[in-house]
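Notes to accompany the following structure.
== chain A ==
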Amino acid sequence: MLPIGHYLFLSMALFILGVIGVITRRNVIVVLMSIELILNAVNINLVAFSRLYGDVAGQVFALFIIADAAAEAAVGLGIIIAFFRNRETVLADEMDLLKW
Partner candidate 1 sequence: MLDKVIFYFFAAIAVSSAALMVTRRNAVHSAIFLITTLLATAGIFLQLRAEFIFIVQIILYVGGIMVLFIFVIMLVNLDVALHQIKFARQKWVALGVVLALAAQVGVMFWTTGKMPGQGFPVLVAAPANRLPAGNAEAVAQSLFGTYLLPFEIASVLLLVAMIGAVVMAKKRA
Partner candidate 2 sequence: MQAATQATIDFLKLYWAPLLCGVVIVAVLPLIAGYIVLVERKLMADMQARLGPMRVGPHGLLQPIADAVKLLIKEDIIPDDADKVVFWLAPVFSVGAALLAIGGLAFGPAFQIGVNLNVGILFVVGISALGIFGIVLGGWASNSHYSLMGALRSSAQLVSYETAGGMALVAGLLFAGTLNIKSIVEAQATQGVWFGFLAPVAFFTYLVASIAETNRAPFDLPEAESELVAGYMTEFSGFRWSLYFLAEYTNMIVVASVATTLFLGGWLRPFAGIRWLNFLDFVPPLLMIGIGAYCVLRMPRQPSRVQQIFMLAVAGLCFVAALVLAGPVLLPFVKPSMAAAVKPFYAGIHGGFWFIFKVSAYLYFFMWLRFTIPRYRFDQLMRLGWHFLIPLSIINVLVVGLALIFGSYFNLQGWALLLATTPAAILALVAALVILGMEQKSQARQETSSVTDFYVG
């Protein structure tokens, strides 16, 4: 195993890229994909520390995060499909029904 700093840097890089995607993209589907990227960065962190301390709990936590991400992606995409059927758009800028 490499020194833990390597994995932390990788995790941070992926996290930053995911946050950039969430904040700046207009297409809601790409925003959801960036959220998956953020969750992956956290997973790398967890598994790296699990290996460092020899405790398998980190990997179990990562497993729960993966299951959770699946559930969230499914519901999120269902919402996007329902919205698309009504408004014919997937751009975040145009989802402004509640604006006065």
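Throughout what follows, a residue touches a chain if its C-beta (ideal position, glycine included) is under 8 Å from a C-beta of that chain, and two chains touch if they have at least 3 such contacts; residues count from 1.
A word on the picks: all candidates are chains of the complex that A comes from, given by their letters.
Remember, it's a predicted structure, so these values are computed and weren't measured experimentally.
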| item | value |
| --- | --- |
| For chain A, as assembled in this complex, the candidate in touch from 1 or 2 | 1 |
| In the complex, chain A residues that touch candidate 1 | 1-10, 12-14, 16-21, 23-27, 29-30, 32-34, 36-37, 40, 43-44, 47-48, 50-54, 56-57, 59-60, 62-64, 66-75, 77-82, 84, 88-93 |
